[in-house]
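Note sheet for the following structure.
Every protein chain except one is present and positioned as in the full complex.
Letters A and B name the chains as they come in the text, with residue numbers starting at 1 for each one.
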Amino acid sequence: MIESHATAHEVHGHPALQHHFENMEQQREAGTLGMWIFLVTEIMFFGGMFLAYTLYRSFYPAAFASASNHLDITLGAVNTGVLILSSFTMALAVYFTQIGKQRPQILCLVLTLVLGLTFLGIKAVEYHDKYEDRLIPGHLIPGRSFGPEVAHEGDHDPHKLHLLPGATVRQVELFYWIYFAMTGMHALHMVIGAGLLTFLIIYSAKGRYDPEYHSPVEVIGLYWHFVDIVWIFLFPLLYLLGRHMEHG
Amino acid sequence: MQGWIPLIPESASTFSWKVDALYFYLSGVTLFFTLLISATLIFFIIRYRRRTPYEIPRPVAGSHKLETVWTIIPFVIAMTFFGWGAVVYFEQYKPPQNAIEVYVVGKQWMWKLQHATGQREINQLHVPVGRKVKLIMTSEDVIHDVFIPAFRTKADAVPGRYTVLWFEATKAGTYHLFCAEYCGMNHSGMVGSVIVMEPRDFDNWLSGNTGTATPAAAGQQLYQTLGCASCHGANGEGGRGPTLAGLFGRQTPLASGGSVIADEAYLRESIINPQAKLVAGFGPIMPTFQGQVSEDQLVQLLAFIKSLQVSSGSGALPATAASPSPAAAPAQAPSPTRNIR
Partner (left out) sequence: MKPIESFELPAPSKVNYMNAQYGLKSWLLTKDHKRIALLYLGSITFFFFIGGIYALLIRLELLTPQGDFLASTTYNKVFTQHGIIMIFFFLIPSIPATLGNFLIPMMIGAKDLAFPRINLLSWYIYLLGGVITIYALLAGGVDTGWTFYTPFSTTFSNSYVVATGVGIFINGFSSILTGLNFIVTIHTMRAPGMTWFRMPLFCWSHYATSLIMILGTPVIAITVLLLAFERVARVGIFDPALGGDPVLFQHLFWFYSHPAVYIMVLPAMGVVSELIANFSRKNIFGYSFVAFSSLAIAVFGFLVWGHHLFVTPQSVYAGMIFSFLSFAVAIPSAIKVFNWTATLYKSSISYDTPMLYGLGFIGLFTVGGMTGLFLASLAVDVHVSDTYFIVAHFHYIMVGGALMAYLGGLHYWWPKITGRLYPEGWGRFGALVIYVGFNLTFLPQFVAGYLGMPRRYHAYPPEFQVFNVLSTAGASILGFGMLIPAVYFVWSMRYGKHAEANPWHLPGLEWRTQSPPPTENFETTPIVTWDAYEFAPREETEVVGKFSGHEEPA
């Protein structure tokens, strides 16, 4: 039998309570679960690309090692540090929101955003270097199709590609195809994350979040950590192959 | 097609009756259960139709015993389907020894076939009754599929690799050959026939169709003109490049560590992309022939390399499948020996 129950009309609750939820707890639970499930779909999405990477690395190990060796490990490592630090500042932002300290919260969010933009800036530098060295695959850049200069024996020009025995330029192009697809997709997610952070900063400044209601901060924090984790997998798989080889 | 039973095609290979037997078993069992379920449903629908507008039947929660029974029994039956199917499948797809080899190259929208004895055919395949025939197939462009309903077998012909289909025909006649993987505009036109002949008729057909070199002979020509001999030796004895004589089917150590069996796929890849699986002890100096040889020519080179043997004639070294007919051996063909593989 249907019995009477306090309706949402009678208890207005928190101003951020959406009308179809019974209470803030339910809303928070739904939002968090929703973000976790979304992240699972992202794992499946990136997973397809990781599968392609795994397969072609096993087919063409020498080419992948040569190409990976040619990436700038310094920039990649700095970017890794930047992202890990940004995850730390993001976690701090969530913490400060939970204890209601608005100024440190906003500061940490801003720091996270700055670090994220730094990451993207360094990525832009890397991409530009690839453009200079004619490593953009296929004919994506009209008039500048894939065609790196191959270094010969004894040539240590960092702009030239050293091919290990068994590697061909065509296979290296496949590596760069996967490199740009994966880091590009990752960068797209970073850009979206930067946008979300901007919203968070603006709303935080308006005092929208407090210890009772801050699930957007938590949920976007989850997203940010996920994007960080994807990079933590990408970095060794893309940058650290064949580093024991002599060629730089 | 079949006489008065329009339900199954003619049965013309050694395993087509096996597939049919499994099919009839499947049909019988599934038909039985389908009828059983349908009859039960119809009975219930009539017997338990609503008689008064507001009647409520007694609720029943379920029965674990019944659930177990109708899980276990279908599973067991399904396992018989699986087992029988797997056994026949293994036979359908395990390439036999001592088979006549025919190289098949599919392209939009025709089939090019070449017997190891040299006869070339377009969209037709002549084979004798009672001999195992092995089709070594590839495609020049998109994925095709050789489907011979009367033999109850099919396999994809995939560009960039070789696939194998085999059969042994049991009845003379002409049977459909269909392309069974959608391949573009004229997919439905990519049909042909398999013409199975009594052995004597087949011999006559073979002798009436000589004049073309065997694939191995044509391959030898290519081997010379493309310059393979300069590194691999005129008879595959090796030099700056690895030895080819006796290579086919042998375990080969690679420069990157590990080893690989030198099968058709390996040989083809090494011509197209020589650095992919570099042989241990050799440098990456072989140029690629991608774009310079067609699929037909690759097949011919393959046939030639397969025919090369170490001159000492030691055992366990493969040679080309011996042609069964005496008449067709052109002068250039390597001397056929028994297939030891």
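One rule holds in what follows: contacts are C-beta pairs under 8 Å (C-beta built on N, C-alpha and C of every residue); 3 or more make two chains touch, one makes a residue touch a chain.
Everything numeric in this text was worked out from a predicted model, so none of it was measured.
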item: Omitted-chain contact residue, chosen from B:110, B:129 or B:180; value: B:180
item: Footprint left on chain A by the chain that the document does not show; value: 1-5, 7-8, 19-22, 26, 29-30, 33-34, 37-38, 40-42, 44-45, 47-49, 51-52, 55-56, 137-140, 170-171, 173-174, 177, 181
item: Residue ranges of chain B at the interface with the undisplayed chain; value: 1, 6-9, 18-19, 22-23, 26, 30, 33-34, 37-38, 40-41, 44-45, 48-51, 54-63, 66-67, 70-71, 74-75, 78-79, 81-82, 84-90, 92-94, 108, 141-143, 145, 147, 149-150, 152-156, 158-161, 163, 176, 178-189, 191, 273
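Note that in this section only the chains that are shown with their structure count from here on.
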item: Distance between chain centroids, defined by C-alpha means - chain A, chain B (Å); value: 46
item: In the complex, chain A residues that touch chain B; value: 60-62, 165-168
item: Touching residues (chain side chain B, partner chain A) in the complex; value: 255-256, 273, 275-276, 278, 283-284
